[in-house]
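Excluded from the complex is one protein chain; the other protein chains are retained at their positions.
Our next item is subunit A:
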Amino acid sequence: AAAGGLRRAGWRLWRGRAVVRCQQYPPLRALQASAALRRASDEHKKEPLTSSPQQHFDSPPAGHQPEQEPQGPRPSYTGQGGQESEDYESEEQLQHRILTAALEFVPEHGWTAEAIAEGAKTLGLSVAAAGMFHSDGSELILHFVSECNTKLSELLEKEQKLVQLGEAEKKPIDEFLRDAVEARLRMLIPYIEKWPQALSILLLPRNIPSSLNLLTSMIDDIWHYAGDQSTDFNWYTRRAVLTGIYNTTELVMMQDSSPDFEDTWRFLENRVADAVAMSNTASQVQSTGEAVVQGLMGAAVTVSN
């Protein structure tokens, strides 16, 4: 049984699925979970977690969060074998899928529980599954923002690889920032009509910690790929400046009606130029100040002699 368990574990890892970690839950619960599995479908193709709830699998480093609540494998409720997409490992993954499916209904229904309900319907679940989420749609928006941030990171990563391989030129800092912010804002275009609603929901006190977190990590990402290695106060000023640029450009984009948002990109260009000029000016002032001080010191020495 142990060998069988290890083989199953190996197969699971090979298939690249995040494996459930069965942690300290009472055996009774585990038995009941698999009882539900057996009841739900006899033609279940996946190897069920049958009689040994104490098997411990190591989750792959891909970062699957172990569930607080005990989990058995999902019952395959489509019943007829072959629908392997119904075998979810965790509630979170199911929730992700529902939210992703719900995104296509956002232009019609807005960022609401209705969009989530429609998304759940396309996955074959009942509309009541939208009850898993908050009724104002905040999880949907946060999910979308985090997906966009992930896409942006991947894009920047790809570009960096190209530069490292020597297939592309390293962009000057202002162009890099401009392109990164533009790429990120372009992801909003399909949902631009309902985005003001989303922004207002993100500003609710309840959502501010999460939305702020997502924003700062995105800005951090952009600076990281821009090659920022600062360890002094510059780190904070750079991020504050870019956050300001991003937010103001986003707001401008909400009201922009020019073809392909040209006005927005021009605004962005100007702001980035301003920021770069300001930092140049700052360093110039600093070096001028140093030069002035040195000059005074020299004069003092001369006078004293």
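We adopt the following convention: a contact is a pair of C-beta atoms (placed from the backbone, for glycine too) under 8 Å apart; a residue touches a chain by one contact, two chains touch by 3 or more; residues count from 1.
Definition applied: contacts and distances are computed from a predicted model.
Not every chain of the complex appears here, and the one that does not is recorded in UniProt as "COQ5 protein", selected from "COQ5 protein", "ATP citrate synthase", "Glutathione S-transferase" or "Dynein axonemal intermediate chain 4".
Residue A:A130 is the one among A:A130, A:L185, A:I201 or A:L268 that touches the chain not shown.
Checked against the full complex, the one of A:L94, A:L177, A:A198 or A:I222 touching the unshown chain is A:L94.
Touching residues on subunit A toward the chain that is not drawn are 28-29, 32-33, 35-36, 39, 69, 74-75, 77, 88, 91, 94, 113-114, 117, 120, 123-132, 135.
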